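A quick write-up on the structure given underneath.
Excluded from the complex is one protein chain; the other protein chains are retained at their positions.
Lettered A and B in written order, each chain numbered from 1.
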Amino acid sequence: MKRVVIDQERCKGCGLCAQVCPRKILVLSNMVNTSGYHPVQCTDEEICMGCANCATVCPVTAFEIYKPVPIVVAS
Amino acid sequence: MEKKRLLKGAEAVGEAAIQSGCGRFYGFPVPNQSDLMEYLVQQERAGRGPVVFQSEDPLSALFMAYGAALAGARVLTALNSIDLPDALRAASYFSAAGLPMVCVIFTQSGPGSGNIYPEQSSTLTAVYGARLGDGFAPVFTPSAPTDCAAVTYKAFKTAEAYQIPVFILIDAACAQLVETVDFSTLNIREVPAKRVGILETEGDAPSKSTTLFLDIDEMGEKKEALREKESAFLEKEKGAFKVMGEGGDAVIVAFGIGAIQAKRAMDALVPEDISCTVFEPETLFPFPAEAFAEALGKARHLFIIDMSHGQFESLLGPHIPDTASRHVFSVTGGAVPRVELLKAWIQGELQSS
Partner (left out) sequence: MELKFEQIAGFPKSLSETPQHFCPGCTHGVNTRLLAEAIDTFPAGEKIVGVCGMGCSGLLPDYLDVKMVAAPPGQAIPVAVGLSHEIGGKGLVFAYVGEGDLYGRGLSALLHAAKRGESLTVICANNLNMGMSGGHLSPTTLLGQETATTPDGTPATKYGVPIDFTRFITGIPAVSLVARFKGFTAGEIKKGRGYIARALKVQKYLGGFSFIEILGICPTNLELPPAEAVMRTKTAVAGIYPSGIFKTPEAGILT
């Protein structure tokens, strides 16, 4: 299951998310999207702590963040 | 409520607005306009008529009316001619959004703050100013209180029929003139049905109202639609007018207080064996050109009462044939053309020609 889903076509490569990511796993990619921007990409989803700072500051709402939570089974 | 009422011109507008189903009035206290607003407030207290709201300034009044109209209200606003540019700005937006509004402009002497006495020096500004960005707004010009009431019905009807802003120009003299208005003689048609406001619009797509079109093609389409609307309007609406008398010595053309004085001058000239026709345009846009041409056919001499520096004359200009002998009586500064002066002028001009 992906934890960080990025709509790279919406992304305008402003880089604000990279600045607020505590794990420093967001970097601008070398690819160019149809609008001519370098969209952001996630380098290591496994260490994402689900703070959603990136989605919070993202001006184009390009992020969907999923956080793993333990399933509590009543014993 | 009794059918016959003793009313000022400004109050007659208010009463007719009530009977036209006007839901909201937005205004700001300025001379003449205040009489209309106060009348409506009294009626509101009596449990009838529109909700009256005094705004912080005339421009706000116009755009509060815009908001209320978007929500489906039938709106009336009124202001003084010194604030006419605000009304033109608003009219441009009402035109663009396709919203109905009736806006009464009480005309006074200018330029600058001028004085509160009657003048018709806002005529061209109103007629051509509403064309800002190729918008358009009919311009009504009633005279006596009964006419003020009749024109107000027509104005609401026109505004609703075409979803456009409509101006009613009333000079300060006609606004204050008192007359018994018999509402039973007025042709009160059925009040137009209430429009659907933006909150009631249905369908999957939420509705938007914008007048900002950054795309050139989209703007072009909007303009074309407006042009078609105007063509349809001009095709059907040929202008309102009144013709009084059928004399062949002279045709006197005037509107507002000028028309009332022209009629009295016409009566005063009968003992002098001078027979006149008074032509009173009740709309300046669209101008009743055909009726005017027909009236002009009655006499070679055309007498124009112009309560401005040539504005009315220049408006009439294209409709006057070269064969007509043109005479202009100009009175400005807030003065009303006096009947004895008009009589002497017409007599003198006819003798010397």
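One rule holds in what follows: contacts are C-beta pairs under 8 Å (C-beta built on N, C-alpha and C of every residue); 3 or more make two chains touch, one makes a residue touch a chain.
Source: prediction; values computed, not measured.
J.: Among the chains present in the display, which ones are touched by the chain that isn't there?
T.: By the stated touch criterion, the chain not on view contacts A, B.
J.: With the missing chain put back, which residues of chain A would touch it? List them for me.
T.: Within chain A, the residues that touch the unshown chain are 1, 3, 10, 12-16, 18-20, 35, 37, 50-53, 55-61, 63-71, 73.
J.: In the full complex, which residues of chain B touch the absent chain?
T.: Touching the chain left out of view, chain B contributes residues 23-24, 26, 51, 53, 55-57, 59-73, 89, 93, 197-199, 201, 206-212, 214.
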